Structure formats: C-alpha cells, structure tokens
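Here is the structure we will look at.
Of the protein chains in this complex, one is absent; all others appear in place.
Up next, chain A:
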Amino acid sequence: MEPTTSPKKLQFSPAGQAEIKRLFTHYPEDRSKSAMLPILHIAQAEFGGWVSPEVQDLVAETLNIKPIEVYEVASFYTMYNLKPVGKHVLEVCRTGPCMLRGSDELTEHLERITGAKMGETSPDGVFTLKEVECLAACGFAPIVQVREKYYEQLHTPEAVDAMLNELRNLVHRPILSWEENGLPNSVQDN
C-alpha cells in the first residue's frame, strides 16, 4: 500500500480506524492515552514505515492529547522510526548471544550485499539496516527481524541471501487487525 502523504490532511484507513476503535475498548474511558503505543504501531505501518511529525500529530488528534505527549513517546521507543526508511527495515540483533553466534559476520555480509552501512538505507531504497538489541530469540541466533517476521539462524551467506531475495519480492501489508492470525515461519520447533 502506498503511503498517503498528501500535503493536506492525513487520515487513517477505514480498517485502521476500526482497529483503533477496538483498541479504545481495552482501557477505561478516561484512560484512552493507554492506546498510544498500539496506535503508533498502526500509524507507522499505514504511513510508509515511519512516523513523521505530521503522523505523530494525527496520533495526538486521535487520542485528543497534546502533540508533545506523542513526540516524547515516539522518540523513546526504538521501534518507531523517526526518519524515512527503505521498503524493508532489517532489524539486526547485535547483543551478546547473537554476537557469540556470528552477528558481526552477518552484519558485514548484509552491508556488502545491500550497499548500506548499519543505520542507513541501501541506494536502491529497498533495505534499511537497523541495529537493535536483544530480540528474545537467542537460541536461534543470529537473528534479523523484518516487521512481524523473525529470520533465525542466519549462519551462512546463503541463508542471508535467501532472506534478502524473499524480501525483494515481498510487499508488506499494513498491520490492520491483530486478530488476523497465522504463525510465521520463524516459530521454530525446539
């Protein structure tokens, strides 16, 4: 889905609005600010993978709070991207357990193949490399997360290339309903 970045007025999609309405039922009426984090997730998915100041303003308006209350939250949590990103954000875990299992080599390979340094977007705009901390999958290290999917045990260049090829052909759907189900491939048997 193309981000709706018209210079006029941003709006959540009808499905996004329905999901937000559902979220509001989770919290006491006078505590709707609680829905901030899930709404920011929806906003990031609907508006091109990052939350621009305008998108954050829309979230403030949706929650009927001051924009600063959204800015201070969006800037605190690492999952919210505050700058434009490529089509796919590769969240590369580099914390201890992944390092022990080759996250340095994984990073080198990713940088070489995509042409992007860690923290940057590839020249073709397809991949953004983002360094993240422990993703709670240490037993399947090293790991890359792309949206809701975990790519695990990326020990070999072949495994990394397979992931990149899969992603090149993948179009993200916006995260609209969390009731949608489906186990990702990455839920591994133990």
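Convention: contacts are C-beta pairs under 8 Å (C-beta built on N, C-alpha and C of every residue); 3 or more make two chains touch, one makes a residue touch a chain; residues count from 1.
Everything that follows uses one rule, which is that contacts and distances are computed from a predicted model.
> For the chain that's not shown, choose its UniProt protein name out of "L-glutamine synthetase", "NADH-quinone oxidoreductase subunit F", "Acyltransferase family protein" or "Sugar ABC transporter substrate-binding protein".
Its UniProt record gives the name "NADH-quinone oxidoreductase subunit F".
> Based on the whole complex, identify which of A:Phe12, A:Tyr80 or A:Phe127 touches the chain you can't see.
A:Tyr80
> In the full complex, which bits of chain A touch the chain not displayed? Write them out.
Residues in contact with the chain left out: 26, 28, 31, 33-38, 40-41, 63, 69, 72-73, 76-80, 91, 94-97, 99-101, 132-141, 145, 147-150, 175, 178-184, 186-187, 189-190.
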